[in-house]
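Following: one structure in structure tokens, then a few remarks.
Of the protein chains in this complex, one is absent; all others appear in place.
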Amino acid sequence: MRGTLPYALAVWLFAVGLYGVVTSRNFVHMIMCLSIVQAATYVLILQVGYVRGATAPIFFDVPVGTPAVDPVVQSLVLTDVVVGVVVGALLLSLALQAHKRTGTLDPNDLRTLVG
Amino acid sequence: MSPRVRLGMFVVGGIGLVAILLWGVGGLPRFGSAESRYATYLNTHAVHQRHATNVVSAVVFDYRGFDTLGEEFILFAAVMGVTLLLRSQREEHDDSPRDRAEARRTADTSDAVRVGTLALIGPVWLLGLYVVAHGQLTPGGGFQGGVVLAAAPLLLFLAGRYLLVRNVHPMHALDLAEGTGAGGFTVIALLGAVIGAAVMANFIGKGQVASVFSGGTLPVFNLLVGLEVVAGVTLVLYEFMEQTLFVRGD
Partner (left out) sequence: MGAPVTAIIVAARDATDVVQAVVMLLVAALGLAVVVTREPVHQAMVFAIFGAALAVLFLVVQAPDVALSAIVVGAVAWPAMSLFTLAKARERDRRSGRERERPK
């Protein structure tokens, strides 16, 4: 049980963020909740890479061979965090564009497309 | 479909999703146990092979360099998208003097905020440059240092000095810097193929472990990625700041 409870944090963040996206009445609120869903994935894969009693995979001041956590998952997450914020900026500018066209930031008020 | 129905559907689906996720996550190895074999191999051999003590940087720019190349282009495309969308939304303000007087009623920046933010810009820049330059030794690298450096324009904006910088028209320099970063990364990556080794091969001399110029192509990649991330995030922030300017011209 103790071995899987940390993973439940990622599931909790995912579910909470998804609830926020579904019940949101403001685009900016929705995009922030989307970033919480992203954070859930970061937390999960970093936790998978964790090794109890190990240090960070930087061998500047510790000799090579000391137990260290997984460096591969960290590399995936760190590029993703930076790229995620710029993609979030793209989403926010799309929300601004929608506000310019329809005058509202409420997703429920978007008019349906007329074909 | 009314919001209540949508919420009901989400609750039903969400409970199922959470149940499946918890069941799946329960099958993972215990938190803090087994390490993957790839990780063990990297932790024992990466320092010797690449002469870089930051194994995460070595993985980002060397062992898994293709992923970083892809992420680099995602960043580039997202910045292009933001500038495209927001530059077309800069409206010409055609205000009457009464409206402009109303706009002028925004509060002035307090002295404490101004002094504090201006005093922090130098240290933030120094820290960012340090983090970029020492990415192959200690925690850091192009991505991390780049975002630290990109916090400086925000500090300028908070200090109320944004218009001074704006008159210098930094947009062109930033566009150039971002293109150089992305293009330079690609060029160095392909240079490995040109000289006969594999694409993204680490072909520069590795140098001594724990010196600043160790790791072969790693410092070069750090600088290029740092350049691109700084320019990209600063461009995005500038576009957002332009949107909120009160144009007090006459």
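Per-chain numbering from 1; labels A and B assigned in written order.
Heads up, the rule we're going with is that contacts are C-beta pairs under 8 Å (C-beta built on N, C-alpha and C of every residue); 3 or more make two chains touch, one makes a residue touch a chain.
Please read all numbers here as calculations on a predicted model, not as lab measurements.
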- Note on the structure: Listed by label, the shown chains touching the absent chain are A, B
- Task: Return the single residue from B:Gly81, B:Gly140, B:Gly181 or B:Pro219 that touches the missing chain.
- Result: B:Gly140
- Spell out, residue by residue, where the missing chain touches chain B. 54, 56-57, 99, 131, 139-141, 143-144, 147-148, 150-151, 154, 233, 236-237, 240-241, 243-244
- Kindly note down the residues of chain A that lie in touch with the hidden chain. 2, 6, 9, 12-13, 16-17, 19-20, 25-26, 28-29, 31-33, 35-36, 39, 42-43, 46-47, 49-50, 54-56, 58, 68-69, 74, 77-78, 81-82, 84-85, 88-89, 92-93, 95-96, 99-100, 103, 105
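Throughout what follows, only the chains that are shown with their structure count from here on.
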- Query: What is the distance, in whole Å, between the centres of chain A and chain B, each centre taken as the mean of its C-alpha atoms?
  - Reply: 15
- Query: If you look only at chain B, which of its residues touch chain A in the complex?
  - Reply: 3, 6-7, 10, 14, 17-18, 21-22, 25-26, 28-33, 35-36, 38-39, 42-44, 46-48, 53-56, 58-60, 63-64, 67-68, 71, 74-75, 78-79, 81-82, 85-86, 89, 137-139, 141, 143-144, 146-147, 210, 229, 232-233, 236, 239-240, 243
- Please name which positions on chain A make contact with chain B in the complex. 2-8, 10-11, 14-15, 18-19, 22-23, 44, 47-54, 56-60, 64-65, 67-72, 74-76, 78-83, 85-87, 89-90, 92-94, 96-97, 100, 108
